[in-house]
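Here we show just some of the chains, and they stay where they sit in the whole.
Each chain carries a letter (A and B) given by its place in the written order, and its residues are counted from 1.
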Amino acid sequence: MSTRLEPQRAEPSAGVVQLTYREAIGTALEHELAADPTVLLMGEDVATAGGVFKTNEGLPEKFGLERIRNTPICENGFLGVALGMSVTGLRPVVEIMFSDFLPTAADALVNELPKFRFMSGGQCTVPVTVRSIGGATGRFGTQHSATGESWYIGLPGLKVATAATPAGAYSVLRAAIRDDDPVLFFEHKGLYGRKGQVMLGDDAIARIGEAAVLREGTDVTVVSTLLMADRSVTAAEALADDGISVEVVELRWLRPLDYDAIVASVEKTGRLLVVEEQVHAGGWGATVISELVQRGVPMGRPATLSLPDDILIAYAPELEDAIIPSVEAIAGQIRSVVEG
Amino acid sequence: MSANERVGWMRKMLEIRLFEDKVQELFMQGQIQGTTHLCQGQEAVSVGAVGALDERDYLTITYRGHGHALAHGMTMEAAFGELMGRTSGCCTGVGGSMHLTDFSRNLIGAFAIIGPSYSVGLGAAMSAKLRGTDAVAMSFCGDGSTNIGTFHEALNMASVWRAPIVFVIENNLYGEYSPLRETTAVEDLAERAKAHAMPGVIVDGQDVDAVRETTETAIARARAGEGPTLIEAKTYRYRGHSRTDPAKYRPEGELERWKERDPIDLFAAKLVAEGALGEGDLAAMRAQIQTEVDAAAERAAEAPVLSLEETKAYVYAS
């Protein structure tokens, strides 16, 4: 019997190119699939029509339907399958379409993947990457709009990553797939069309846990992720004309979390604003503020812009827009933090 | 069944067809946003099955639920309003296309995430039983949804508890972009009833009379306390899975073959043959319903959007 896995392919082209966030995801997948024949992609319709979010265009043609594998609708089941593959020589990447569906696979995600190596006394590694697409602004309603980014940050054994730019998407996703621990990687469906310069090649692969400074500034530090980081940059650009200098730190990893980068920035600016597309309770934003306060980082009174704690995301477009922090809302909050 | 009643089914199937066509149109105009999952081609299942329920019975449906909601008597205005995100909607616009419910008439769930339609329906059935009523529940899901665990969990509990419920699978051959056979071990999903010692019945989902008859038998069984039934209705969706799907993955000619057995055409021919409808009546009926559809959409669009403050009252009851 011979392997069904495509043979190793050439080292991917390096260099800087312009890609959409969507293309950056696909390119990262392609490069890892090409670099390592044990990498495979599994999920619902991942191999058909480029996948539900069109991130997988061309992959089935290049790597075959064994490695780009459609699954039945059974998230908990196929995440368990990925776990079994990961401890027996494969490196599965699992797509859980909407982040709202992660709870349907939460047993595997909470109880098995992060704990499997530990409970075994370190006998195995669990190189599973879970890609999940979250976030609002698509008018998908209450059950298809969560970022889910903080649901699983309290799980030692798991790593949690996100990306707000095409460059970050390429760089972080490749690092996640190469890592020997389970990594939950969040994409934001509101960012797929976003264009940006992307450095390709192995040198671009992210260091686990490293945050990115998307924009440098001196007056205030905005810590954010995903679409909110993207909007924070836009807000910062707008405020620059008014002479407000905003530093935007994108937390690409929520576990491990890059406190040093935040501390360094806040020590410089003396002010902190957390912008998150989630309620504040139980989120990474509260965790960051708590940690900085415990460390005694001088920063006046930290501020937050989060989803209201007393509402859920509604379908009606006007309501969704009122609930999700806009560029204007972020700019306004930055202004009030700076002007005290 | 009286001729009048069956002509009513015809009207309802047409109403659903034209409603869904209109939704597509409104989507293109941006009056409806996000996503929609249309059911053209599956009208006989909605009308045949849902129509067999009594007022006191419970119903749970899915994101592909416009047909069931209309068959259950939801006004087109309430449905359009919901898709438009306006207060004219059945959920005042906070739910959207995937969540057409009407608790005042026991349509208690429309599920956007796969799985709970059957378990929640079972809860309503057990509630009816425990409260000593003879109401039954009917719950819908699709073929692809028979692969998620909760489907089996609900069937097992329903069988063990002899619950008064009718489970309907609308087998339209695809789960999103995937053909049934590529994701599912059995071709006849009614087979899955065997794993739970429950009768499993296959019915032609294009034949509204057959669907009606089969569901009536299952409902009678449930009401008599004899337990649940699993019905598989073989049908087909004409459109892609959702708004963004051109459905290129379908084999040549498959759509055309199914359209030859269009549930509305089949039933129309039958009614004409029986003399219940004259050749001309149909065109007139279609024209009249089209007017109603357009009028309902316009009325729905006139309503305002709920305020954020009003919406907050929906989060907690106390």
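Please note the rule applied: contacts are C-beta pairs under 8 Å (C-beta built on N, C-alpha and C of every residue); 3 or more make two chains touch, one makes a residue touch a chain.
Since we're looking at a predicted model, the values are computed, not measured.
Peer 1: What is the chain count formula for the full complex in this file, using the labels shown?
Peer 2: Copy numbers over the entire complex come out as A x2, B x2.
Criterion: only the chains that are shown with their structure count from here on.
Peer 1: Using mean C-alpha positions as chain centres, tell me how far subunit A is from subunit B in Å, no decimals.
Peer 2: That gives a centre separation of 36 Å.
Peer 1: So in the complex, which bits of subunit B are touching subunit A?
Peer 2: Going by the criterion above, the answer is residues 33-35, 85-86, 93-99, 112-115, 144-145, 147-149, 175-178, 182-184, 245, 248-249, 305-306, 308, 311-312, 314-315.
Peer 1: Contact residues on subunit A for subunit B in the complex?
Peer 2: Checking each residue of subunit A against subunit B gives 44-45, 48-49, 52, 70-77, 100-101, 104, 138-144, 310-312, 314-319, 322-323.
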